[in-house]
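First the structure, then my questions, so here it is.
Only one protein chain is missing; all other protein chains are in place.
So that you can tell them apart, the chains are marked A and B in the order they are listed, and the count of residues begins at 1 in each.
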Amino acid sequence: MQGLDLRIHAGERVLLLGPSGSGKSTLLHALAGVLGGDDEGEHHGRLLLDGRQPADARGRAGLVLQDPDSQVILARVGDDVAFGCENLGIPREEIWQRVRDAVDAVGLDLPLSHPTSRLSGGQKQRMALAGAIAMRPGLLLLDEPTANLDPRGVAEVRAAVARVLDRTGATLVVVEHRVDVWLDLVDRVVVLGADGRLLADGPPSVVLDERRESLAAAGVWVPGVPLDVPDATDAAAPGAGPAISTEALAIGRPRGAVLHAGLDLAVPEASSSVLTGPNGAGKSTLALTLGGLLAPRAGRVVAAAPLARGIGGAPVRWRSRDLLTRIGTVFQEPEHQFVATTVRDEVAVAPRALGLAPGEVDARVDEVLHRLRLDHLAGANPFTLSGGEARRLTVGAVLATRPSAVILDEPTFGQDRLGWIELVRLLHELVGEGTTLLSVTHDAAFIASLGAHRIRLDAHTSADSRTATGRGRA
Amino acid sequence: MSAIDVADATPAPTLRFVDRVNPASRLAAAMVLTTPLLVTVDWVSAAIALAIQLVLFALAGVTPGLLVRRTWPILIAAPLAGISMLLYGRPSGTVYGEFWLARVTDGSIQLAIAVTLRVLAIGLPAALLFLRVDPTDLADGLAQVWRLPARFVLGALAATRLVGLFVEDWRAMALARRARGIGDHGAVRRAATMAFALLVLAIRRGSKLATAMEARGFGADTPRTWARPSTVGVPDALLVLIAAAVAAAAIVGAVWAGTYHPVWA
Partner (left out) sequence: MHETSTDHTPTAGTNGARETAGSRSTRWRVVDIVVASVIGVATGLVFLFWNNVGYAWFSAADALTPGLGGIAVGIWLIGGVLGGLIIRKPGAALYVELLAAIVSALVGNQWGIETIYSGLAQGLGAELVFLATGYRRFGVVTAMLAGAAAGAAAWVLELFLSGNLQKSAEFLALYFGTVVVSGAVLAGLLGWIVVRALAATGALSRFGAGRDVAGRV
C-alpha cells in the first residue's frame, strides 16, 4: 500500500471498502498501531492518531480483527472482555460494570464464567466486539465484524455499534464487504483500489451513486447494482432424487452433546441446496457429518448408489481417497484445511493423492487457480493470504478433484463482489454439469441464487448451549 | 493433562483445605517442602517426610485409588532410580556382587533405599498439590501475589489456552486430511506431520493473538489493574507453615538419627 493520504476527523463514521486483498485489514492494523515495528517491514510517510504515533496511543483505538478465532485471549468470557480494561488500568469495580455493559450491548447472552473454548464462530465475534467496546475507545476499528453472523446477529451487532457510537461519540472505521448493513450508520465512504491506492472518498450517497459502475467493476459491493448471476430456479434439477439423505440422524461433536436428533433430510442430486440457521445451531457439525467426516451419533447418513459407486452407502466408512471424487468438503475455518506450503501445492495435494498423471495434475491446478483468480499467488504461502483469498483457495483445492458432491461451509464469507460473482457462477456451472451442492450460508444473495432447496436447522436445545443460541428461532 | 485442558476436563477431585489456598501459595508450599529434601540423600529424612505427607494427603481426602492414578509415573520412577544407585552408587562396606562398573555394596544398598524414598517424597507433593489448578488462577496469583512480570505471566497464560486448543485442532486437522485425500497414509508419518503442523498453527495463532492483545492495550508501560483480585490469607500461611514444619521435621529427624548426609559430602 502506498501514497495514501487520508484525514479522518473525530466523530466521523467511515466505511472502508475495497476488493479482497487491497489492504483494508493492513490499514486498520496500522491505525491501531499493531502493524509491527521496523524490524517487520518497511513503512514510509506518517500516520498520526491524535497527533501521536498510533503505537504510542494504543488503547485509544479499539480493534476487532478479521479472524474471530485468533483474538480469543483468555479462557473465560468475562476475563476476556475485561482484558483490555485491565491493560488500560481501569479500577476493578468499573471494569466489571463495563464488562456487563459491553456483553449486554453485543447481545452475548452467556454467563461471564463460560469457557471461551465452547463458543461458535458468531459468539466469538460478539465477544471480540464486546472486548473492544469495553475499552470505551475513541476510535473503533472493525474488520468485517458481521462476516460470521446470522442475519439476526448482524442486526444486533450493528445496533450495538450504533448505541456505543451515540453514547460515546467515538470515531468509527468499519471494513465490510456488504455495504447495506452499515449504510445508514456511516457518513463517509472510503474505497481502496486493488493496488491499495485511494479510489474514492466522500459521503455515501455521492460515492455510491456517482461511481456505482466503476466501483462495482473494481469489486466493491454497491447496493442496487444487479449481480448478474442466474437465480435459484436454475440451480435445481427437476425431479431429482436424493444424493445424500439421512435417517433419524443425530449429530454432535465427538465427546460433545448431541445437538440434534431424529433428522430426516435429503440433499437432491445435481442441484444446489443451502443449509441455514442461527449461529451455533450445528450447521457445521451437520455438514461434516453429511460429508462423511464426523460419525453420526445415531441414525444413518445414506449416499445414493450413483454417488457411492459401489463402495457402500455410509460415507463415514469410506477411505479418504474414495471421498475425493465423491464428496468434497470445504471447511468453515481455512487454517485447519491447509496442508501445503504454497498455494499451488495446496491445490495439487488432492489430485496427486488420486494418483493422476503429473501433466493432468498441472492442468487441473492451473485451471482452478485461473478460475479463482489466484494465479498471481501461486507461489505464496496459503497462510499469508487475505481472508477472501484464503476462502477461494479452500474452495479451489476441493474442486480440483471434481467430486460428485460438494459441501461448502460458508463459501462466500469475506468475498468481494467480483470474487463472489465468480464463485457463484462457478457453482452454477458445477450444478449444470451434474454436481450435487450443499452450502452452509447466512448470505441472502447467495441463497437467492443457489438456494434451489433450502434446509433450515433451528437452534438446538441441548442444555449446554441453550443460552448460547436461545435467540435463534425455535 | 488436567491442568491445561480446562474446558474438557471432567471435574478433578477436590482436596479438602488445599482447595481454598491460592495456587501460587501451593507452589510455594511445594517448594518449601521439597527443596530442603534435595540437599540430603538419606533414608530417614525421606521416610519421615513421606510418612507425614501421606497422612496429610489422606486427611485432605486423597484416596489410595486417586493417589495411584495421579502419581503412577512417580511410583514407577522411584524404584528405577533406586536400581541405578544400587549398581553405581559409591561403594562402601561389604561387596555383594560385581559386574564391569556395577558394584552392589552395603553403601550402595543404603543409597538405593534413600534415593527411592527421596524420589517419592519430592514427587508426590507437587503432583497432589496441583490436582485442580486452573491456569488462570495460577497466573493471577503469580502476577499479583508473587509480582512476577505481568507481560510474561499473561503471555504464558494466553499460550496455555492456545495449546489447550491442540485437542480440537488435532481433531479438525485429522478431518481435513481425510477430506483432502491424505488420510490413508501411514499412521506414524501422519501423526508426525500433524504434530508439526499443529506447532505451526499454534505459532501462527500466537502471532495473531499477540496482535489482538496489543490492540487491547497489552504490553504498554502503563500499570495494569486486575479484574479479579488474587489474595492470600490465613489458609495460605497455614499451608506454607505446614510445609516448612514437615521439611524441618524430616531434616531434624535425620540429624538426630545420625543419617543426615548432604549431597556434597
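Basically, a contact is a pair of C-beta atoms (placed from the backbone, for glycine too) under 8 Å apart; a residue touches a chain by one contact, two chains touch by 3 or more.
Given the structure is predicted, the values throughout are model-derived calculations rather than measurements.
Contact with the undisplayed chain is limited, among B:Leu54, B:Ile109 or B:Val200, to B:Val200. The chain not shown here is touched by just one of B:Val41, B:Val104 or B:Ala172, and that residue is B:Val41.
For chain A, the residues in touch with the chain missing from this view are 1-2, 23, 26, 36-47, 53, 55-56, 196, 341, 379-381, 383-384.
Looking at chain B, the residues touching the absent chain are 1-4, 30-31, 34-35, 38-39, 41, 70-71, 73-74, 76-78, 80-81, 83-85, 87-91, 100-103, 111, 114-115, 118-119, 122-127, 130, 133, 138, 151-152, 155-156, 158-160, 162-163, 166, 196, 199-200, 202-207, 209-211, 213-214, 218-219, 263-264.
Definition applied: only the chains that are shown with their structure count from here on.
Note: centroid distance chain A to chain B, computed from Cα atoms, is 41 Å.
In the complex of the two chains, the chain A residues touching chain B come out as 29, 32-34, 58-59, 61-63, 65, 67, 69-76, 78-79, 82-92, 95-96, 99, 115-118, 128, 131-132, 135, 254-255, 288, 291, 293-294, 319-321, 323-324, 328-329, 331, 333, 335-337, 339, 349-350, 353-354, 383, 397-398, 401.
The residues of chain B lying in touch with chain A in their complex are 6-8, 134-136, 157-158, 161, 164-165, 168-169, 171-173, 175-184, 197, 201, 204-205, 208-209, 211-220, 222-229.
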